[in-house]
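Below: one structure, written as structure tokens.
Removed: one protein chain of the complex. Kept in place: all other protein chains.
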Amino acid sequence: MSNFTMDRRRFLGAGLGVASMPLWGSVPGFAADGAQLRMVWWGSEERARRTKEAVKAFEGVNAGVTVASESMGWDDYWPRLATQVAGGNAPDFIQMDYRYMFEYARRGTILPLDQYMGSALKIADFGDVNLKSCSVDGKLYGANVGVNAFGTIVDTAAWQEVGIAAPTYGTNWEQYAEKAAAYGKAAKGKKKYASADGSGNENLFEGWLIARGKSLYKDDGSLGYEPSDAAEWFKFWAAMRKSGGCVPADVQALYKNTIETSPLTLGYTASDFGFSNQFVGFQKMNKPALALTAQPVVANGKPGHYLKPSQMFSVYAKSKAPEVTAKLINFLVRDPAGAMILGVERGVPASPAIRDALIPQLDGPSSEVVKFISALTPYVGSLPPAPPQGAGEMNAALIRISQEVAFEASTPEAGGATLIAEAKSVLKKG
Amino acid sequence: MSDEARVLPGQGSDHPYLRSALSHCLLMAASFVMLYPILWMLAGSLRPAEDLFGGGANLIPSQVTVAAYPQGWFGLQVNFGHFFLNSLLISSLATLGNVFAASLAAYAFARLNFFGRNFWFALMLGTLMLPYHVTLIPQYVLFLNLDWINTWLPLIVPKYFAVDAFFIFLMVQFFRGIPRELDEAAQMDGCSPWRIYYKIILPLSLPVLATAAIFSFIWTWEDFFGPLIYISDMNLYTVQLGLRSFVDSSGTSSWNELFAMSVLSLIPIFLIFLFFQRLLIEGIATTGMKR
Partner (left out) sequence: MSVSERSAAATGKGESSALARSLRGAVRRNAPGYLFLAPWLIGFLCLTLGPALVSLYLSFTDFDLLQAPNFVGMQNYIRMATADPKFIAAMRVTFLYVILSVPLKLAFALAVAMMLNRGLTGLPVYRAIFYLPSLLGASVAIAVLWRQLFAADGMINSVLAIFGIEGPSWISNPRYSLYTLVVLSVWQFGSPMIIFLAGLRQIPTDMYEAASLDGASSSRQFWKITLPLLSPVIFFNFVIQTIEAFKAFTPAFIVSGGTGGPINSTLFYTLYLYQEAFGNFRMGYASALAWVLVIIIAIFTAFSFLSTRYWVHYDE
């Protein structure tokens, strides 16, 4: 299948003569030489507007360089990118996600950027944590575009209404359960609950494991926890459901890992869990003012949070202009002329200089996110081992098994055992 | 001839007015059920974003705002009017090709005898069965080789080669319903297959041609996976690609704008439907005389 991938070709306006139609508009050519880049990201229209403005600024200061950009929603992004990679025709500049980074980097699809460090890419001030979180097997595969952390999103007013203090930094899991149960009693009959059901949330589960000295995976890619850990986790949430502290199974099952299907947005709960870069989106879809705080802690446990990139900018391994692409990345994340235009829309910038310059201009929800990241410092531990191949399937398995327990098709103990059994077959398949 | 004029003998009852009033009640109730989700979408385009998802089954917005319409229309870098024109052009060209090419092939399968007819027919049906996800990548590579990426050609040209077997099969079934005596008589008179095709078969098949045109236009209009894979430049976007730009499941989505533009995007295809429906209905005038 050597002819399966191929080089980019120049666009030909032939056939049917449609290229000359006025409706067609101007068609930017595909890169034939190093000066023409293609760039792709996922995200909202707000992100597209900011990014295109910043790219224009880059073109302004780099004569001869033109950038054609493509953007779409998350669901469409990955099959499209994979198709382009399979055709050998992916854009030079690729926005990456933490989990997909491992898949793409290990298969040689994105370029290690270490060679450009200090020259095209001047991001040493990001610090060890933010460089390591964009690395696979010791090589840097992307520039961190936004520092991200998992947390609890709280509708403070709803908690106040029933006279219970909302969970905050340092609230431990037992306290969280007590508060939730008390909330459930106070709001009985209103179909309103304190908390989402977090049993199928891998990020939350991971934070809980880390705080207990375990992890999702070990360095060798094997599972970092025992059946008893998973069983205890499922038991905790079974008790939450029983006490009326969290939503019943069928409400939680509405959640499709999107903001608009969160039980908080749908009006069922007074709190939910999410990433800090989703907070602005949550606020947009929710009428009450929301607050962002740490996830519950384990009493006398270790810090369970860690910082990871909300997304990163990477370079396609077959790019004909990797250096210019690296320059564009640097412009967007480190050069104030570009980075200030992107703002905190993708997350809190990893560069302290950019962050400090941005803070004064932030509005409510965005400044809440910046405050959260700095307030989180005492709860942040080191980066856990990299997820092995098959980690995505394990995430799906956790959701499914947590639902089996929640709908009482299985017990917490059986659920824990099934999860470990599936991990063994999935991680072996790779 | 209008629909109303064609009440058939035997279908009339002793109480025609009562009967038709009852029918109308039933149809109107059914219409509401059919329309409820679309009414909700319309309502969704008119309410503030933070009211969208917490409100349960409420159809009437607490607060009405039309802001989502201009915001949606002008909110992307290229305005929606442009996408509408693109979609209209693509769908029209695709429809033309589809109806033409599919009717040719269908005529061959339905009326002409040739070696390997059943073999090709089976293969044609077979093309309906393979999920497109697994041919996506080889097809992409094919169009990449032809230098068709980031153009409309992959969305239009295949239709001129009747790649969608649905339409061929549909027309075959209808062509076979046309009495054979008609083309046999024409053949006696020395008519070539081509003349029989466009003098007898096509005129007698207006209902199915209208049906094919409706589906062809609407399905091309609605298709998003093809445009998604092949089109990058926003100036070439179709309406569906524009709509999907409002939604990013990983972060912030503009649901109001999505609903507003979705409502607008239904209007052209709704009109197309109404227009072709007339052809579909008028078909009876010709087929009615066929014996």
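Per-chain numbering from 1; labels A and B assigned in written order.
Keep in mind that, in the parts below, a residue touches a chain if its C-beta (ideal position, glycine included) is under 8 Å from a C-beta of that chain, and two chains touch if they have at least 3 such contacts.
Since this is a predicted model, take the numbers as computed values, not measurements.
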item	value
Omitted-chain contact residue, chosen from B:Ser20, B:Gln71, B:Ser92 or B:Asn235	B:Ser20
Contacting the left-out chain in the complete assembly, out of B:Gly75, B:Pro158 or B:Gly242	B:Pro158
Selected from A:Ala165, A:Leu254, A:Ala289 or A:Ala337 as touching the chain missing from the view	A:Leu254
Interface with the unshown chain - residue positions in chain B	3-4, 6-11, 20, 23-24, 27, 30-31, 34-38, 40-41, 44, 53, 56-57, 101-102, 104-105, 107-109, 112-115, 117, 120, 123-131, 133-135, 137-139, 142, 158, 160-163, 166, 168-170, 173-174, 176-180, 192-194, 197, 207-208, 210-211, 214-215, 218-219, 222, 224, 243-244, 247, 249, 255, 258-259, 262, 266, 269-270, 273-274, 277-278, 280-281, 283-284, 287-288, 290-291
Residues belonging to chain A that touch the chain removed from view	1-2, 4-5, 75, 78-79, 82-83, 85-86, 103-104, 107-109, 191, 249-254, 256-258, 260-261, 266, 390, 392-393, 396, 399-400, 403-404, 407, 409, 425
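Keep in mind that, in the parts below, only the chains that are shown with their structure count from here on.
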item	value
Separation of chain A from chain B, taking each centre as the mean of its C-alpha atoms, in whole Å	38
Touching residues on chain B, where the partner in the complex is chain A	49-56, 75-77, 82, 85-86, 89, 136-137, 140-141, 144-145, 147-153, 156-157, 228-229, 232-233, 235-236, 241, 244-255, 257
In the complex, chain A residues that touch chain B	4, 6, 9-16, 18-19, 21, 23-28, 30, 38, 42-49, 52, 68, 70-76, 79-80, 83-84, 86-87, 89, 256-260, 265-267, 277-278, 280-281, 284-287
